[in-house]
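Have a look at the structure below before the remarks.
== chain A ==
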Amino acid sequence: MAGHSGSASVAGAPALVEMTDIDKSFPGVRALAKAQFQLLPGEVHALMGENGAGKSTLMKILSGVYTRDAGTVLLDGQPVEITSPRQAQDLGVGIIHQELALMRDLTAAQNIFIGREPRRFGILDEGQLNRDTAAIFASMNLKLEPTVKVETLTIAKQQMVEIAKALSYRSRVLIMDEPTAALNDAEIAELFTIINRLKAEGVGVVYISHKMDEIKRISDRVTVMRDGEYVGTVPAADTPIETIISMMVGRTLTNEALVIPNTADAPVALEVKNLNRGREIRDVSFSVKKGEILGFAGLMGAGRTEVARAIFGADRRESGEIWVHGKRVGIASPKDAVEAGIGYLSEDRKHFGLATGLDVRNNIALASLDRFTGVGGVLDEAKMEKEAVGYIKQLAIKTPSDTQEARLLSGGNQQKVVIAKWLLRDCDILIFDEPTRGIDVGAKSEIYKLLNALAAEGKAIIVISSELPEVLRLSHRIAVMCEGRLTGMLPGGASQEEIMRLATQRQSSVAEVRHAS
Partner candidate 1 sequence: MLNRRTLLGAFSALAMLAASNGPAFAQDNYDIALISKGFQHQFWQAVKAGADKAAAEFGVKVTFEGPESETQVDRQMDMLAAALSRKPSAIGFAALDSQAAIPLLQQAKDAGIPIIAFDSGVDSDIPLTTATTDNVAASALAADKMAELIGGEGKVAVVAHSQTSRTGIDRVDGFVNRIKEAYPKIELVTVQYGDGDQLASTEITKSILLANPDLKGIFGTNEGSAIGVANGKQELGSNIVVIGFDSGAAQKGMITSGVMNGAITQNPVGIGYETVKAAIDALKGETLPKVIDTGFYYYDATNINDPKIAAVLYD
Partner candidate 2 sequence: MTDTAAPAAKSGPRISGAFHRLLAFSGLIALVVAFSLASPNFMQTQNILAILQATSVNGVLAIAATLVIITGGIDLSLGTLMTFCAVLAGVILTYLGLPLPLGVIGAILAGAASGLISGTVVAKLKVPPFIATLGMMLILKGLSLVISGTRPIYFNDTPGFNQIALGSVVGQIIPAVPVPNGVLVLFAVALIASFVLSKTALGRYTFALGSNEEAVRLSGVNVDRWKIGVYALAGGIVGVAGVLIASRLNSAQPALGQGYELDAIAAVVIGGTSLSGGRGTVLGTLIGALIISVLANGLRILSVAQEWQTVVTGCIIILAVYADILRRRTL
């Protein structure tokens, strides 16, 4: 399946990285089979594929996290054995993990130089440490104090610290796994400036992402993987997005158009009145009808997740009323919300959505165990299995069985397990917070179809998303937030420009001062 052969842009010069015939198996899972990858100096090479395609595994082999079972790895044409992350760093291979690996209680500088702190007479030299860090930040054009504690930084800034850390090793190969997942547009532009500068210096960048537009903007070549195998390498500029997607999923996807059902007469399922919580949520009111998908757009930190958590009772609210099906409900905890029929799917599945150590069956049943409980608190496993298997079929959850541990599933399938949990609990108001974060293209479109189907069944759905195309693709109406306020309510099919205008509609600085005092 090496149909699309990549053209080496620099003839004669040895490739920075040449990986061939890489095999890797985990118990019961063949993660990589004859995988290959080539990286040239001064190249940004996008690595694409659905989740579970083997991108991360391949890059973890390159960066010394895993050891390969078979195959060869050449660095500058020389065979190498990379057996530890430390060794990879010494060889000039740096990786920025998708899940940030920073120590929250240490400063930015301490994080960057962890394990190789400059010393004087055996004593840590904090001054030198901070000067070195400041120099790296300056080279990145990053305005950040080396002594700032990482826990006080936004995710975006933490990402920048990670990049600074990788740069501090003078990496010639820099692997970035979903670097923009938590960045806003300005920050993405900043990141791309840095990437271009590195490129000019001859650093090879491996760029793992699901976002097509970014791939087009930043990368030179694209290598696609599927099911642990190499599919092909194509030049980024001349290859249509549809071609890349069809290489990833093995079939051609049609971009279904948004269907806006007529919900004018439908009853209101959820109404939120004058919701307040400090500076995060300021007087937010809106309603969602049965069968409607309400999108929530806005920049990072606009207060969308906070609104969702306040409605769900996960955080305390200062004031505001919540009405469900025309009745006011008192929600003081997630338990109350669930009893009112509201389900919340967090953006951070690993921390808040799944009990990763439990199996699929128990995760699906987690919110409704009382329904499977008989005399003396004994669980009816047979009934649980029947329901779980039913949802696995209905939502097409890819899992060997309902007793598979949830952590072993791919992101998209984990998301479906959480959806199944709320469907089983009979929740008819579902709040999705970034439902496709970290989910690959093929699975994304499946989740979209699922949301449409759920709305068609009469569920009221709120979708919070930072990806504008996603909001536009899904929403029947779009609520836009900025700095804790609801700045506008747009009809489905609104323009991106209109949304962005509302998302950046800040209050005047006079009002800001009054609020602060």
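Selection criteria: all candidates are chains of the complex that A comes from, given by their letters.
To be clear about the criterion, a residue touches a chain if its C-beta (ideal position, glycine included) is under 8 Å from a C-beta of that chain, and two chains touch if they have at least 3 such contacts; residues count from 1.
Predicted, not measured: the structure shown is a model, and the values here were computed from it.
Contact annotation for this complex: of the listed candidates 1 or 2, chain A touches only 2.
Interface of chain A with candidate 2 (complex): residues 23, 25-28, 30, 67-70, 72, 79, 81, 83, 312, 314, 333-335, 337-339, 344, 346, 350-358, 362, 366-367, 369-370, 372-373, 376-379, 381, 421, 425.
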